[in-house]
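Removed: one protein chain of the complex. Kept in place: all other protein chains.
Chain nomenclature is as follows: A, B and C, assigned in order of appearance, with residue numbering initiated at 1 for each chain independently.
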Amino acid sequence: MQIDTQVRGSLQQRSTDLDNRGRLLVKCADKPGIVSVLSTFLHTHHSNIIESSQYSSNPENGTFFIRIAYHCDGLREKASQMEKDFEQIATVHNMEYSFHYLHERTRSAIFVSKEPHCLMELLWEWQNGDLDTDIVVVISNHEDARPFVEALGIPYYCIPANKDIRKQVEAEQIRLMEEYNVDLLILARYMQILTPAFVDHFENRIINIHHSFLPAFIGAGPYERAYERGVKLIGATSHYVTNNLDEGPIIEQDVERVDHRDNVGELKKIGRTIERRVLAKAVKWHLENRIIVEGNKTIVFH
Amino acid sequence: MQIDTQVRGSLQQRSTDLDNRGRLLVKCADKPGIVSVLSTFLHTHHSNIIESSQYSSNPENGTFFIRIAYHCDGLREKASQMEKDFEQIATVHNMEYSFHYLHERTRSAIFVSKEPHCLMELLWEWQNGDLDTDIVVVISNHEDARPFVEALGIPYYCIPANKDIRKQVEAEQIRLMEEYNVDLLILARYMQILTPAFVDHFENRIINIHHSFLPAFIGAGPYERAYERGVKLIGATSHYVTNNLDEGPIIEQDVERVDHRDNVGELKKIGRTIERRVLAKAVKWHLENRIIVEGNKTIVFH
Amino acid sequence: MQIDTQVRGSLQQRSTDLDNRGRLLVKCADKPGIVSVLSTFLHTHHSNIIESSQYSSNPENGTFFIRIAYHCDGLREKASQMEKDFEQIATVHNMEYSFHYLHERTRSAIFVSKEPHCLMELLWEWQNGDLDTDIVVVISNHEDARPFVEALGIPYYCIPANKDIRKQVEAEQIRLMEEYNVDLLILARYMQILTPAFVDHFENRIINIHHSFLPAFIGAGPYERAYERGVKLIGATSHYVTNNLDEGPIIEQDVERVDHRDNVGELKKIGRTIERRVLAKAVKWHLENRIIVEGNKTIVFH
Partner (left out) sequence: MQIDTQVRGSLQQRSTDLDNRGRLLVKCADKPGIVSVLSTFLHTHHSNIIESSQYSSNPENGTFFIRIAYHCDGLREKASQMEKDFEQIATVHNMEYSFHYLHERTRSAIFVSKEPHCLMELLWEWQNGDLDTDIVVVISNHEDARPFVEALGIPYYCIPANKDIRKQVEAEQIRLMEEYNVDLLILARYMQILTPAFVDHFENRIINIHHSFLPAFIGAGPYERAYERGVKLIGATSHYVTNNLDEGPIIEQDVERVDHRDNVGELKKIGRTIERRVLAKAVKWHLENRIIVEGNKTIVFH
């Protein structure tokens, strides 16, 4: 309990410092003058651009994407008027866009099965103040992780699951997502398949970690198959979940070197360290609104 | 000769495609509205921003840096008027700035001593069309590399050097730099110390490769000293040359793993592959105007 | 408490499986026939070599080092006779050597100050069954880590320390090392200097993590100095502690890429992930008797 209070306290304090920070993501057809329009809008609304990253899918007739982080004194009060003013610009230039505010912290749920290493990494980063989110609930189909989670004051729900009861399990999970008002679902080695209905409910808001270097070893038993194939590197991939198993937009991947001496057990052990850091990075970038999904790919502004 | 003609032909062709591309680097005090000013300037000059990267040294009262790559039809003709128009803006906002055009290729000289690996890597990348420069002359204090260089149709000058004749050697080198109208000097394992007078003559235009992970093992014999210390990684560092030996602004560094079995000879062999890629990257970024030197550090916009 | 019991149970079980495994480390002058002597010795003692790694410092008149892992049914009972029989061989060939048994688990103490990340990593690896040791005590000069440690059933002693009371602090620490019968001391970001007397007491048995890529940034404030120098990679180094600050034999090093946007705070954050994995690897290799210290360098048999 003591730990938890301390964590929330430190996150709370950080957030206050950053209360006047916003982020604007925009997507539209590329044409001359877009950056000028956006930067002039922010300037006239007394906002200073702190960070700006852009990408155009093609020098000619491409699609334009931009992420702008800005500072604006009194942003909490001004935000709704700014958004209203922005509507006109967005209409003229046919923009898709979203505003994000650091004073509105993302509410995350973590789903986990038996293996706790990814959950632990996220909790650890969170305690350390390195994940700017409220972890509001942990859901598992096993009891194993309960003590770690409850020690941090986070509600833990064990909902046993298997394919025969998938529908009622998901109904209960959705109910909890609503109860806890969850923005982001993190599958931290949650080994149950989700139904299309569930996935559609949270489009581009479910991040999974797959324990292979996709598209190699899609599906079950990736470490076993990596061992059989005799690869010299193993990897992990975090991606948004879509209804094509392990084929959603990739956010981050990484690998480690292995050799002939590493049996499946060793591969799993090495793999755990990759999974931990790959998932943590993907979640962090999502929370920082660095990711734009375009088709089945991601643009990640570093 | 045949090889050389082919290379120049392919670079020539690429350059024509990119004739209408420019880059603008700006540095000034950070304040709201700078991006708006710059993007509006380019827009009113019918230029489309292709790439833009910025950095502020501090959210409050920091220094602002930006690199903008843009496309402008007929740029070759419009450039001088644009530059003239920009002067006013620069004066108002107290900007340091520079315009760069892809139709004006940087002219590079490579300096090398006995070990040819870095020279070879640069020549190789250049033949491959991956270094957008004219390599106009190679200067060495040894004859070793002459056949490789002349086979590519590049003039090669062997100017024996040692500390007693440094002054007259440098006079001859400077004469050649002027004769060949050189913009960039690349020290590709050139093992002679340069005098302050020479360095000052080419401020922020001399790139060196040092065969250690600076600031470890400054000076002579870095692989020998790495061996003595028993490090588990060795590295290389490319940096702009200043008058403090091996202490100029770092552009790029990289490392490779070594172990107790690697003697000094092995370290050098492994080191060569690091040196090759680190120097090639630094040169490429310089040619793409991705680097801004600020104090004794670099901002590198990737 | 429940967590702790579970960890110990799983380690206990693993150890039983491996009860018949031993490791033999030997160092002597290199000459033909050494491997033959050792392998014949083990064979005549009904031991099967599972893993064997050797190194000779020089093809001619070098020093020979070998690590042999072997299996022997009933090793627990046979070990003392084997050691007695080996004495003769060792005398004839003038060998330094040591036998290690997997049924005798290393007893470790962890020292930590305020920053808990390295401690957490070790505890996590240990809970996961990936550190084959008994963590018998944690000592700190602060109270911060107490809840994490005691939750795992590990005794925690807070001994405030500063340079004025160093002698009495170390006396108390040594008393605890003796009370808990400690084999290995792990300095997991313990920010106090140890006296020569203390270090000598535990020669080659104290592992430290230094938060830089040694020999760069020896001493205090390495991240601050890395920031000042504008390096493009930061690192961490684990080493055995000697009486020359940060100059003991290096066990492992690693680095991560940084750029101009990373301020000191960011460097520290990135650095923490490096420190965690570098220290964990060094400790693991020590526990697996993979390390031989020779002069001021290590031989690490992977």
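Just so we're on the same page, contacts are C-beta pairs under 8 Å (C-beta built on N, C-alpha and C of every residue); 3 or more make two chains touch, one makes a residue touch a chain.
Predicted model, so just to flag it, every value in this text is computed and none were measured.
Undergrad: Thinking of the complex as a whole, which visible chains are touched by the chain that is not shown?
TA: Listed by label, the shown chains it touches are A, B, C.
Undergrad: Identify the residue among B:D130, B:D200 or B:E224 that touches the chain left out of the display.
TA: Answer from the full complex: B:D130 touches the omitted chain.
Undergrad: Among A:Y55, A:F111, A:W126 or A:F202, single out the residue that touches the unshown chain.
TA: A:Y55
Undergrad: Can you say which of C:L42, C:V149, C:V169 or C:A280 touches the chain missing from this structure?
TA: C:L42
Undergrad: For review purposes, identify every residue of chain B that touches the missing chain, sorted by number.
TA: Counting over the whole complex, chain B touches the hidden chain at residues 2-3, 117, 120, 124, 128, 130, 147-148, 151, 269, 272-273, 277.
Undergrad: At which residues does chain A meet the chain that is not included here?
TA: Within chain A, the residues touching the omitted chain are 55, 213-217, 229-233, 235, 249-255, 259-261, 296-300, 302.
Undergrad: In the full complex, which bits of chain C touch the chain not displayed? Write them out.
TA: The missing chain touches chain C at positions 30-36, 39-40, 42-43, 46-54, 56, 59, 71.
Throughout what follows, only the chains that are shown with their structure count from here on.
Undergrad: By C-alpha centroid distance to the whole-protein centroid, which chain wins?
TA: A
Undergrad: Counting shared numbers against all numbers at the contact of chain A and chain C, is it over half, same, or under half, different?
TA: The interface of chain A with chain C is built from mostly shared positions.
Undergrad: Take the average of all CA coordinates in chain B, do the same for chain C, and state the distance between these two points in whole angstrom.
TA: Centres of chain B and chain C (C-alpha means) sit 43 Å apart.
Undergrad: Give the residues of chain C that touch two or more other chains, as numbers and ranges in rising order.
TA: none
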